[in-house]
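I have placed the structure first, in the form of C-alpha cells, so that the comments after it can refer back to it.
With one protein chain held back, the other chains of the complex are shown just where they sit.
In order of appearance the chains are A, B, C, D and E, and numbering begins at 1 in each one.
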Amino acid sequence: MVGYLYNILKRKHILSVVIFVMFLICFGAKTSWASDPTGEHTFALDFRGVDMSESFSWVLLTGFTILFMQVGFIFLGGFLQAKNVLSYMTHCFLATTLGALIYLAAGFAFMFGGFEFLGRHLGGGNSFIGWSGFLLLGEAYDVRTVMLFLFQAVVATFIGSIIAGAVAERMKLSAYVISFFFIYTVIYPLYGHWIWGEGWLFNLPFGVGVRDFAGSGVVHAIGGSIAFVGAYFLGPRIGKYKEDGTPGFIPGHNVGYMILGTVLLAFGWLGYDAGSTLAAGDLRASVVAANTFIAGAMGAVTVLYYSYLKTGAADIGEACNGFLAGLVAISASCAYVAPWAAVSIGFLGGVVYVTSVWFVERKLKVDDPLGAVSVHGANGLWGLLSIGVFADGTYGGVSGLITGNGGQLLSQFIACITAIAWAGGLGCLMYFVLKITIGIRVSRRVELTGLDVNLHGTPCYRFEAAGPAFGPEPE
Amino acid sequence: MVGYLYNILKRKHILSVVIFVMFLICFGAKTSWASDPTGEHTFALDFRGVDMSESFSWVLLTGFTILFMQVGFIFLGGFLQAKNVLSYMTHCFLATTLGALIYLAAGFAFMFGGFEFLGRHLGGGNSFIGWSGFLLLGEAYDVRTVMLFLFQAVVATFIGSIIAGAVAERMKLSAYVISFFFIYTVIYPLYGHWIWGEGWLFNLPFGVGVRDFAGSGVVHAIGGSIAFVGAYFLGPRIGKYKEDGTPGFIPGHNVGYMILGTVLLAFGWLGYDAGSTLAAGDLRASVVAANTFIAGAMGAVTVLYYSYLKTGAADIGEACNGFLAGLVAISASCAYVAPWAAVSIGFLGGVVYVTSVWFVERKLKVDDPLGAVSVHGANGLWGLLSIGVFADGTYGGVSGLITGNGGQLLSQFIACITAIAWAGGLGCLMYFVLKITIGIRVSRRVELTGLDVNLHGTPCYRFEAAGPAFGPEPE
Amino acid sequence: MVGYLYNILKRKHILSVVIFVMFLICFGAKTSWASDPTGEHTFALDFRGVDMSESFSWVLLTGFTILFMQVGFIFLGGFLQAKNVLSYMTHCFLATTLGALIYLAAGFAFMFGGFEFLGRHLGGGNSFIGWSGFLLLGEAYDVRTVMLFLFQAVVATFIGSIIAGAVAERMKLSAYVISFFFIYTVIYPLYGHWIWGEGWLFNLPFGVGVRDFAGSGVVHAIGGSIAFVGAYFLGPRIGKYKEDGTPGFIPGHNVGYMILGTVLLAFGWLGYDAGSTLAAGDLRASVVAANTFIAGAMGAVTVLYYSYLKTGAADIGEACNGFLAGLVAISASCAYVAPWAAVSIGFLGGVVYVTSVWFVERKLKVDDPLGAVSVHGANGLWGLLSIGVFADGTYGGVSGLITGNGGQLLSQFIACITAIAWAGGLGCLMYFVLKITIGIRVSRRVELTGLDVNLHGTPCYRFEAAGPAFGPEPE
Amino acid sequence: MKKIEAIVRPERFEIIKDALSDLGYDGMSVSEVKGHGNYKGVSEVWRGKRYRVDILPKIKIELVVPDKDCEKVIQTIVDEAKTGTVGDGRVFVFDVADAHRIRTGEKGDKIF
Amino acid sequence: MKKIEAIVRPERFEIIKDALSDLGYDGMSVSEVKGHGNYKGVSEVWRGKRYRVDILPKIKIELVVPDKDCEKVIQTIVDEAKTGTVGDGRVFVFDVADAHRIRTGEKGDKIF
Partner (left out) sequence: MKKIEAIVRPERFEIIKDALSDLGYDGMSVSEVKGHGNYKGVSEVWRGKRYRVDILPKIKIELVVPDKDCEKVIQTIVDEAKTGTVGDGRVFVFDVADAHRIRTGEKGDKIF
C-alpha cells in the first residue's frame, strides 16, 4: 500500500510532491514573529481590549455561520436530476475546500493587501491590487489578520457554489477545478479589492463612493456574471430546449431539499450580513439583520404569489428562489436602509428574479438549472443599485435617491457596469480557453447516463431492498 | 412578459398593487429620525456601552439560531406521507416568511407596544394591548427596538409551524394562509402581550405573577391549542380511523428526517432559551442552557424506554417527539429551576406526551399527524405549571411548591386556563368561519392523489432513472 | 391507559421507578445554595465582569454548535445501507441524550472534579480522578460550573457517535446502551481527567506536559480506540469479506447525506475548536478557527486527489472522510501552530486516513463501515503527535520539533500510548463481557432483513405512491 | 392456471386488495409502474411553467389463479377499480405453463 | 392479442415512447428493472476501491397490441432502442388470453 502510493506518486506526480515539500520548507523558513499571533498584545483588560475581544467573538461566530451556508448551497442540489446531484454537490464541496485553499495561497493577499482592519494595517497594496498576506506568512500571522482571512475565506467559497448552480449537470470536473485557479486569484479578489479592499471603486467621487455592505456586488454579481458566461459556453442540457426552442421539462428530484436549503441559507445570511459590521460595537447590526430577514421574506412571498397567479399552483421551489433573490438584493444595502425600504427591495428583488428567469431562459436561451444567474447575478446588480435608491443617510453618510441625492446611484451604477465587464469579460476568456483546450462539457453518453456514476463512481442514492451482486475488479 | 405580468395584475389584482404602492409611499413619508437607528448614541466605549454591545451580539446570534429552528420544523415532515410533504413544508415556509411579515406590519406593535427593552421604552400600550411600532416606522426605527423585533419575529414564526403539524395532509392552502392574518395579529400577539409584554397576566398578584421564560405558554400552549382546534375542525385524514374507530396505519416516509429535525431543533432550542435572557450580562444563561438540554434528553430517553416496554421496539420516531416534549416543557421554567428539577420536568414531559397522544388519538379521535397537540399543547401547559412546582427561588424571586409556596402555581394555572380559553375560543371562531365560507379541507381526490402534485404542481421526490416524457402545455 | 402504564411498570419495572423517585427526593434534599447559581455575584459592571459575561456568550454559543455537530454525525448514516440507517441514527441519538445524562450523573464529576474554570474551583479531585459535581448538585449549582458542564457534556456525546460509525449495521441495541454506562463513567472521563482535568498526563515533565487543545486525544483517539475494539469483537458484516478475504461491495444509500454531514460538521468544528479557548479574551481563537478550516480543507483535497489518481473517479465520499480526518488531526494542535503548519497537518491527516483504511480493512480485516477508526482513531493519534512536531512556541509555551525541541513530542507520544492501552484494554474487557453475557451481535436473519424494521419497528424510508394495507394487531 | 395482470389507480389499490382477500385470494405481487394511455395526463409545474405529464403512477397487481376462478377475480378487480374516468387501467390475462411453490416444492394446482 | 415486453436502456426510453406515440400506440406501462446479461457491467467506486457492478438499471416497457400490429411495433422498438453496443436489451412477446378495459368494462379487441 505504502509502496503502491509511492509508485503512483512517483510514476506521474513526483513533481507535485517535490513542489509541496519545498513549499513546506519555505513556509517554515519564512515564518516571522513580527506581529501578534497570540493576541496577547491586542487584548487587555481595558475598554479597547474588551471591545476588541467582543468583536472577535462576533466576527468569528458569524463567520462560522457563513461557512455553514455551504450546507444550504449543497441542499439546493434537490433542484437537479437525481443522477447528477453528486456532481453538483462536489462542486460546492470543492468551493468550500479547494477554493478556500487557493484564496489562502494568493487570493486574500491580492484582495486585502494594504487594508486596515480593527486598527491593524496589512502590508502593501494600492488602489488596484494588494500584495500582502500570502499564505498568512510573516506579519500576516496576527490574530486580527487571520480573523479577517477566516471571515473572507468563507465568504469567498460562495463564488464557486454560485457558479456550480448554473453549470450543473453537464460540466467537466477537470475544467471546473482549473477555472478555480483563475477565479480565486484574479477575477474575484481584484474586484473585491476595488470595493472591500478600499480600492478605486470605493473611493469614487460620486456620493461617498461605491458601497457594498455584504456582497451583492462583490460576491453575487461577480459570481452570477461568471455563472452566466459558464452556462452560455456550455450550452443547454440535453432536453432543455425542444426543436422549436420552447423549454422542455427537466424537473428536480427533491423539492424538499430546496426548501431546507433555502431556510438554512436564510439563517446563515442573517449572520453574514450582520457580521459584516466586523465590529461588535456597531449596533446597527440589529437593523442589518432585520432588513435581511424582511427583504428575504418579501421576495419569497412575492414570487409565491406570482407563481400562483400565473400557474394556479403555489410553486414552492420558485418561492425559494424568491427568498434567495430577496436576500441577495438586500445584501449590499442592508446597513443603509430602513425596514420599510427592505420590504420594497425584497419585493422588487422578487420581480427582478421572475423577469430575469424569463429573459435568460426564453430570450437568451441560456440554461441555468438552479436559476443562479437570476438569483445572484440579476439581483446582485439590483442590490448594488438599491443603495443608490433607498439609502436614507443615517448610516455611513450614504444617501440615496429618496433623500434627493443622485450621486450615490451613479457610483453604484459604475460598480454594476464594472462587475459585468470585468467578470463577464475575464469569464469569457477563461471558458473560451478551457473549451478549446481540455473541453468543458462531458460527453453525450456521460450526460445521458448521469455524471455521478461516471465521474464520481457511484450514484447518490441506492434505495434497493436487496443490494446487487458484485465481484471486485482485478486491479 | 412584462406585458403579461401587467395583464395578470391588471385583470384581477390591480387593487393589491395600488395598496402596496400606497404603503410604500406612506412608509417613506412617515419615517422619522427621532430615535437612534444607527446605535451611535446607544453604544459608547464605557461599561454600559460595552455591556450593551455584548447583549446585541448575544441576542442577535441566538435570534439567528431561532430562525434556524425552522429548518428543524421542516425536517419533521419526514413523519408524513411522501405525497404530502411539500404541502407541510410550504406551511412552515409561509410561517417563516408571510407570518413574519404580518408580525412586522401589526403583530409586533400589538404585542410589545409600551414595553421597555434594554433601557428603551417602546411607545404606547396598556396591560391588555400595545399600539406602537407598526412596520418599525417612526420611533421604532431604533437599534434596540429593531433587535427586539427580530428576536420576537423569529419566535413568532413558530406558531404557524406548530399548527402545520396538526393540520397536515388535508388542509387547503388558501385557508391556511388566511388564518395567518388573524393568528399573527390577534391570537398570538395579545396573549403574548399579557405575559411577555408585561400585561395583566404578568402582573397577577399571586406569586410574582405569571412567568414564562421562553414560551411554553406564549408560543407552545397557544400554538398547540390552535393546532388542536384546527385538527378537530378538519376531521381525520382518510384512513386514519377504521370503521370501528381504531386508528389505522399511515406511516411517515422518512423517519431519518424526524431524527435530523429533532436534534437540529434541540440545538436551536438551546440558543432560544439561553438567548431569552435578552442580556449577555445575565449569566444565568448557562443554567438555562443546561436545563434545556437535560430536560430534552430526559424526555427522549423516557419515551424511548416506554415505547420499548410497550411495543418491544425502540420507537425512535416517538422518542424524537419525547425529546421535543421535554424541550417544550422546560421552556417556561428553564431559568427558574435547578438541573435536578430539569431531569424531573423532562421525565414528566415524556409522560405527559404519551398520555396526551393516547387521549387525543384514542379518546378524542382527533387526528394530529405530527403529534403537535401533545408535544406543544399539552407540554406547553405542563411547562407553565412546572414553574409553579419546581422554581427554587434563586432567580427572579420565583418560588414554586418545592419551596413551600403555592401562589406562583396559582398564577401559572390561570395562565393555562387563559391560554386554552383564548386560543381555543378564537381558534374555533376562526376555523368555523373559514369552514362555512371558503372551506378548509381539500377534496377527497386531492387528498388521495396527494396535496403536493395538486396544490404545488409537483411531487417532492422524483428518483426515476429515466425522466418521463413531456410536452409543454399551450398557454 | 394510565392503568396500562401502571401495569407495565408494576409488572417488570417497578424497581426502576422506585429508584427514580428516590433520586428525585434526594436531589431536592441535597440541593444547597452555597455557590452562585444566578451569576449575580459573578457578573458586575466592571472589567472582570464584562469580560466574564463575554466568555459566557462565547462558550455557550460555541457549545451550542458542538451539540449541533450531532446532526452532522446523523447525516453520515448516508454511508450505510438504507435498511440499517435508523439503527445508526438511533445510536447517535442515544449518545446525544442518554450519553449526556450519564455524563451528568457521574462522568462530569470524575472528569472535572478539582478543576478550576474561569476562576472557580470545583470541589475535590486528584491527578487520577475527580469526585465533585455529581448531578450538578450542591456547590456545582453555579453558573460557571454549569457552563463548563454544558460545554463538556455536548463534547462527550461525540464518543458514542464515533463508536456508532464502526459498530453500525450489526450491533444489538441493548449491548450498545449498556456499554454507555461504562464508557461514560469510566473510560472517557478518566482519560479526560488526566489531560483536560489537569491530571498526571497534563503535568508530565517533558515539554510542558501533554496538551490537547480540542480533543484529538481525549475525544477522537479514545472514541476511535473503543470503536476499533467494538468492530473487532463484532466481526465483519455479512458480505463484507468474500471467501478469499477480499473486501466485498456494500455501498451506502445516500452519498449526498455524507457531503451534507461533513460540511455541517466542519461548521461545528470551527465553533468547537475556537470555543475551546473557553475565554473570549483569548484572541488566539481566530488562529484556531483558521487552522481548523485550513487543515480540514487540505485533508479533503488530498484524499479527493488521491482517490482520483488511484481509481480514476473523484470519490467524494472518501473526500468527506478526508475532510473529517484533517479536522480530527488539527483538533489537538489548532492553537499551537501557524497556518502553514495546518496545511501540512491536514495533508498528512489525509495520508494517515488512506493508509489506515487500507491497513484496517485489508490487513486487520476489521469492518468499519463509516471509517471511524481511521478518521477518529488514527488521526486522533496523529493529532496528538502533531503538536510535538509543529508547535511553534508562540502559544502556551508549547514548542515542537520545528523549534528544535523534542520533549513535547515525548509527552504527546506517551499520551498516545496511554490512550490506546486504556481505551483499548478497557474496551476489550467491556465488549468481551457483553459478548459472553447478553451478546453484542444481532441474529443473521435480523442483519439480512435490516436492523431498522426488526429493532425499531419500521424502515426509514417509504416512498411508495400507495400505502400498503394494514390491520391493527390485537394487543 | 391463469395469471391476471391488473393495472389500476394507486388510490384504489387498498380497496381491491381487501376485496380480493374477502374472496379468499391472498396471494399476489404488487409493483409500481408508470402508465401511459388514452388519458393525456395531468399537468405539473416546474420553475414557474406548466407541463403536461403524460405518464402517471399506476399499481400493477399480478396474481395467479386456477382457471375456474379467473372470471370471478377479474370481475372483482374491474368492479373495485372502476371510477368511470379516463385512466382507470386495464386487466390482462395470460396462460401459466407451470407453477411452483418454493417453500414446499409443490407444483401445479397444489400451489394454491 | 399480444403482449410485448421490451427491456431497454433508460436513456433510450423517451425516444421509443415518442416513436410509439407517432405510430398510434399510446397505451403502455413502464417500470424500472435491473438487468443482468452478456454485458459484464460497469465499474463503480466505493470507499476508494473499484467494483464491477453486473446489474444495471433498465426500463421495461409493457404494451398489449392486436396480433396484426405486433411485428410493426416490435420493429419500431428494436430500431429505436438499438445503439449497437452490449446491453441494448431484449424484446419478448407473449400471448394474451384475455383483456379488459376497466373504465368501460369492454373486453377483447375492443379495448384498443
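Going forward, a residue touches a chain if its C-beta (ideal position, glycine included) is under 8 Å from a C-beta of that chain, and two chains touch if they have at least 3 such contacts.
Predicted, not measured: the structure shown is a model, and the values here were computed from it.
**Q** Out of E:A19, E:V42 or E:V78, which is the one that touches the chain we can't see?
**A** Of the candidates E:A19, E:V42 or E:V78, E:V78 is in touch with the missing chain.
**Q** Spell out, residue by residue, where the missing chain touches chain E.
**A** Against the missing chain, chain E presents residues 2, 6-8, 31-38, 55, 58, 60, 70, 74, 77-78, 81-95.
**Q** Which positions on chain C touch the chain that was left off?
**A** Residues touching the hidden chain, for chain C, are 239, 448-449, 453, 456-458, 464, 468-473, 475.
**Q** Which parts of chain D are in contact with the chain that was left out?
**A** These residues of chain D touch the chain that is not shown: 3, 17, 26-31, 62, 64, 94-103, 105, 111.
Rule of thumb we're sticking to: only the chains that are shown with their structure count from here on.
**Q** With centres defined as the mean of C-alpha atoms, identify the chain lying farthest from chain B.
**A** Ranked by distance of C-alpha centres from chain B, the top chain is E.
**Q** Just curious, how far off is chain D from chain A if you go by their C-alpha centres, in Å?
**A** Result: the chain centres lie 51 Å from each other.
**Q** Centroid from C-alpha atoms only, then distance chain A to chain C, rounded to Å. What do you get?
**A** Taking the mean C-alpha position of each chain, the two centres sit 32 Å apart.
**Q** I'd like the Å distance between the centres of chain D and chain E, where a centre is the mean of that chain's Cα atoms.
**A** So the centre of chain D lies 18 Å away from the centre of chain E.
**Q** Would you give the residues of chain E that are in contact with at least 2 other chains, written as numbers and ranges?
**A** In chain E, the residues touching two or more other chains are 10-11, 14, 17, 44-46, 49-51, 53.
**Q** Can you list the chain B residues in contact with two or more other chains?
**A** Touching at least two other chains: 50, 54, 57, 61, 65, 239, 456-458, 461, 463-465, 467, 469-470, 472.
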